[in-house]
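Here's a structure for you.
Only one protein chain is missing from this complex, and each of the others stays in its spot.
Think of it as A, B and C in the order they're written, each chain with its own count starting at 1.
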């Protein structure tokens, strides 16, 4: 992976790497630093039967449901957040049975990703005792083999086909830098089979060499990158921009043409037109 | 812990917090960024019956053995490194039975620390199959309860009494910053019951606020800090200083008075004299 | 009484009642956490920082550690909540902190709460054919049993939200505290017990609107907001935007 051809490719080509039926760990949380331009591009390309793997999806999972692109989800908490409440198209997709949910605690989903990242078939996870989620998901407890008397829930390995990370900056080779919280992006990038990145901009290699400690994902784990300014729209990308609340509000309207208008308003559309 | 009195205290007071019999996760690796001034101070204070928990100890474990301060070790690989070969006083302590070793692979020790950090009694660890270490340590395999047919070794929880981290910079409140590799310091700081820090210098709070992503350990996990310039001597502290090879060579001499001379040459001695 | 009026007179509004009584669960020198979908606990933590004469560690889902946000965000997971922070303590880290037993106080959302302080955030109706699909597991199933204390809030106090039987047990372990527009419950001997009620409500009203049985021993009207609490909330929500957004009514 490390030394192939140029890693920086157009968004359409990046999204085209994802076949129908893929499972996608999407970075960020709710309306914050999600790979939203990428998700819209999947919809434009007519992708079907996708799975979202994410502790706290919101806009991303909702728009995929709205477009009929999703068939499965493994998620902790799903909402639009920021006063927008539930994710309405997601909600309907679950209620109607159009999308099959594996409901997690955020930390149990992380445990499953850790199992994949650490190369083991399952991962113990604290808590869960007394929750109906255990029986629902068929999670089993394991007795501490060292006699403490503790029994702990084991979460089966979760290995997404792709992690898609929304970054502030990348190097020419695909090193990934994120400002503020990294949410669950680190473990996603270590557990998925392939890592795709959408970044706000390219930063000079020298800046990565000056502060290599800031790199969240090294280039050799990254398969390909697209540069899409404002690509987390209508969500935030700290410290570059905040949530576009009017755009989210417009998206929430349930009327014909709203989804198409919203997709047409994505900054990646203008960007592509310039290319 | 977060809001107590002033966290920055003299090295003698920091070391005085460690009772006889404590287990210590020591940061760094071999001759690099270890809390060596701290270890020497433990020896000066006559500490006994200590345990070192570290994937790759070297100078630190050797000098503790030489001073008779150690009774137990959980370690992966032990050596002086950098052309100095085996750690001779450690080697003798094990061969004579003065120190009891729990021999690990580096990653199995990490797994045990992860169990403590994640709040679970054991942690699956990849590999190990076919190694005599498993029988030696009584490590048990667990069958994947989800039917993959994989059996994985479970490492019991390892929770050191203290993690002692050698840092480049701290804030006044004890936020910890490290340059270059963090070795196993992160997992040590998350698994130990108490975290002590020795830092090269204090950096302004503003510099931590500007790049909070660089902070390895937040202040509220840190109990106390000492500022000891050159405190990793005779090891390196990137990018501030390299290994002092002549000093290590002098330490390696097996002759009366060498240990006392070496202890007297520690930069923390000069520092304390100035206070 | 309008929010504005209640702020002036020093009486409680539903909004100030919930935020302030959540804040009163914060204790000195502890580690306190607020998460996603949690505007009221976020305000409570910020209020406690301003109003109370003690220090504590406030960590949040945006990775902030004792931040100084330049504004109070609408989204309680907004990255502005890490502004001024000297560290980023991201999701894996704060969950691990909780499971290893170091999270002193954790604010967790709930759609339904039962008398044991267990919660449902998954569904109304049968999980497999829900009338309403709710946000889901979130922090609860792992944090509720492992945090030293967890506290939740409901903006509606009714037999639909405070129930005898949960439609689904998303998280067990049991809340240490529950705050509604008219009541504060705390756990006593394994069950939620009434600690105090809104002075404009009454014990009878709380009983009437609560689906589970509870002890009210030693309960009385909630002490009014202190000047410091009122001043802090006014500074956090000077235009009353959060109060309006929360839309909390006593009845």
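To be clear about the criterion, a contact is a pair of C-beta atoms (placed from the backbone, for glycine too) under 8 Å apart; a residue touches a chain by one contact, two chains touch by 3 or more.
Note that the coordinates shown come from a computational prediction; the quantities given were computed from them, not determined experimentally.
Considering the complete complex, the chain that is not shown touches A, B.
If you put the hidden chain back, the residue from A:39, A:116, A:142 or A:224 that touches it is A:116. In the complete complex, the hidden chain is touched by one of B:24, B:67, B:125 or B:198, namely B:125.
Residues of subunit A that touch the chain left out of the display are 1-4, 116-120, 171, 173, 175, 190, 205, 208-209, 212-213, 215, 217-220. Remark: the residues of subunit B touching the chain excluded from display are 29-33, 55-56, 75-79, 81-83, 86, 90-91, 94-95, 97, 101, 103-108, 110, 125-133, 136, 180-184, 186-187, 236, 238-239, 242-243, 245.
Rule of thumb we're sticking to: only the chains that are shown with their structure count from here on.
Here A is the chain whose Cα centre lies closest to the centre of all protein Cα atoms.
Here A-C and B-C are compared, and the pair linked by more C-beta contacts is A-C.
Averaged C-alpha coordinates give centres for subunit A and subunit B that are 36 Å from one another.
Subunit A and subunit C have CA centres that are 28 Å apart. Each chain gets one centre point, the mean of its Cα atoms, and the points for subunit B and subunit C are 40 Å apart.
Chain contacts: subunit B has residues 118-120, 212-213 touching two or more partner chains. Within subunit C, the positions touching two or more other chains are listed as 63, 82, 88, 98-100, 146.
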